[in-house]
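The complex is shown incomplete by one protein chain, all other protein chains being positioned as in the whole.
We call the chains A and B, going by the order they appear; numbering starts again at 1 in every chain.
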Amino acid sequence: MGVPRYWREIPQRYNLIGTKCEACGQVYFPPRSMCPECRRASVGNMEEYQLKGSGVVESYTVIYAPPPHFEHEEPYVIALIKMDEDTYLTGQIVDVSPDEVSIGMHVESCFRRIYQDGKAGAIHYGYKFKPVG
Amino acid sequence: MRDVALIGGGLTPFGELWEKSLADLVAEAGIAAIMDAGIEGEDIEALYIGGMSAGRFVGQEHLGSLAAEVSGLSELHIPATRVEAACASGSLALHNGYLAVASGMYDVVVVGGAEKMTDVAGTEATNILASAANREWEAFFGATFPGLYALMARYHMHKYGTTREQLAEVAVKNHYNGTLNPKAQYRREVSVEDVLGSTMVADPLHLLDCSPITDGAGAVVISSMDRAEEFTDEPVRIAASETVADSISLSERSRFDGIPAAMTASRRAYNRAGVSPADIDVAEVHDCFTIAEIMAIEDLGFVDKGKGGSAVDDGLTTLDGELPVNTSGGLKSKGHPVGATGIAQIHELMLQLRGQADRRQVDDAALGLTHNVGGSGGTAVIHILEAI
Partner (left out) sequence: MWRGDGAAIAAGLMVYEKTVPGLDEDTTTISVEAARRAVRLSGIDAQDIGALYVGSESHPYAVKPTATIVAEAIQATPDLTAADYEFACKAGTAAMQNCLALVRADMITCGMAIGADVSQAAPGDALEYAAAAGGAAFILGRDNLIAEVNHTLSFTTDTPDFWRREGEPYPGHGGRFTGKPAYFRHVTAATKRMMEEMGTSPDDYDYAVFHQPNGKFPSRVARKLGFTKEQIEEGLLCPYIGNTYSGSTPLGLSAVLDVAEAGDRILATSYGSGAGSDSFDITVTDAIEGYERNNIRKMMENREYLDYGLYMKHRGEFA
């Protein structure tokens, strides 16, 4: 991934900065420039909003056929997570054995290395999730 | 809006076609379709070609112009348009060709779809396919395409009790059908044990739950219904052509136990065709993964939501069942050259409705439906075809 692309999303990847529609109060992550519910009323009315990082597993899978750059971590868990702010996102679940992951499990975000562009390229950091407690 | 008919079609074999380039595939399918339709080059007023990612698979963009060149039509100076919607590219190309004819703009149009996937390594192909998902927010974190469908599979299993065996039975059925299809990539049967014993790809999906990497192309010729008889005495009427776009990210959908875009597109298609799900005699659905077929027969209204697994158990969708699904072998055993798949589905139904499906023939097939999905459900295209 080109470095500008990575850099642009640092607030999201490092700190879960999403947006909140000031018209209806719904929080979105990834951030949106416009609320799908309020549409016109939300244009220019979306504020930055940092998610707490806490959520619940809605569904998950264990990846055994990783894409390039992720071979080292196979097998790893990818989950659909419902955040406390009522918005969903996709991320890895780490620090737990795959057979101990379950739908309904509470997770919290952590800062990890996502992948690197080879030994000489940039390192991409971002959010992953681990079980609470 | 005028009535539109399919007047001919052609398909290359599907598989790892080392000797054939993308251009070869496009030419082969196009020529076969044109010959089958019995039209002259001069009759063709426009070209549409569906392809997902030729730029990354073979470094080639500008597919409309490429198609015009290899089909020998470039001197005719007709419009050629490349259409892309990930795995739904082929059907979306047909939808656009359909609109062009239905609107009265053109009378005869050729629509094709092609993908050349084996010139890159398997892992690179997987990486390219991930561009059908959300690159920044799904693929960036290591989510793969099978991974996204696996999320839906586990969700479906958790909510409705769908079992791994039911998923496997979809593969078993489609592989059996594939043995009867001379163009299919895989023409050998598999058992439930084979499927469940194959390497795990993304839990709960095993290797044999997943459609393969395939080269292939297909093309069809469509014309206004009033001119169809000039060319063929077996026109097939396009009774409906509907497409819906939903979010590209799975996490942004309104539900995870089905594909909302397919639900909406099919509902509109039934309305437009003036038919109901019960009227469909044969269907080609998008079984990129076995779970996709189970969700599809629910989304299309053939069975209630959540009952897809048990319907497969009961044999509803086998070749001699009440509603045969994927008589071609489906994406699973016929193969899934991404951009070509939508056209291949149409081609299969065309054969069925013309009584030309040979050992796969469904008796008295008069009304068929194709269901083609892009990504994890970001686009759905539904066609309903009627034998005249």
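The rule is simple: a contact is a pair of C-beta atoms (placed from the backbone, for glycine too) under 8 Å apart; a residue touches a chain by one contact, two chains touch by 3 or more.
Values in this document were obtained by computation on a predicted structure and should not be read as measured data.
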Missing chain -> touching shown chains A
Contacts from chain A to the absent chain lie at residues 10, 14-15, 72-73, 92, 94-95, 110-114, 123, 125, 128
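Here, only the chains that are shown with their structure count from here on.
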Here the gap between chain A and chain B, centre to centre from mean Cα coordinates and rounded to Å, is 32
Listed in rising order, the residues of chain B that touch chain A in the complex are 123-124, 126-127, 130, 134, 136-144, 146-147, 150-155, 158, 199-205, 249-252, 256
The answer for chain A against chain B in the complex is residues 1, 5, 9, 30, 58-68, 70, 73, 76, 78-80, 88-92, 98, 103, 114-115, 124, 126, 128
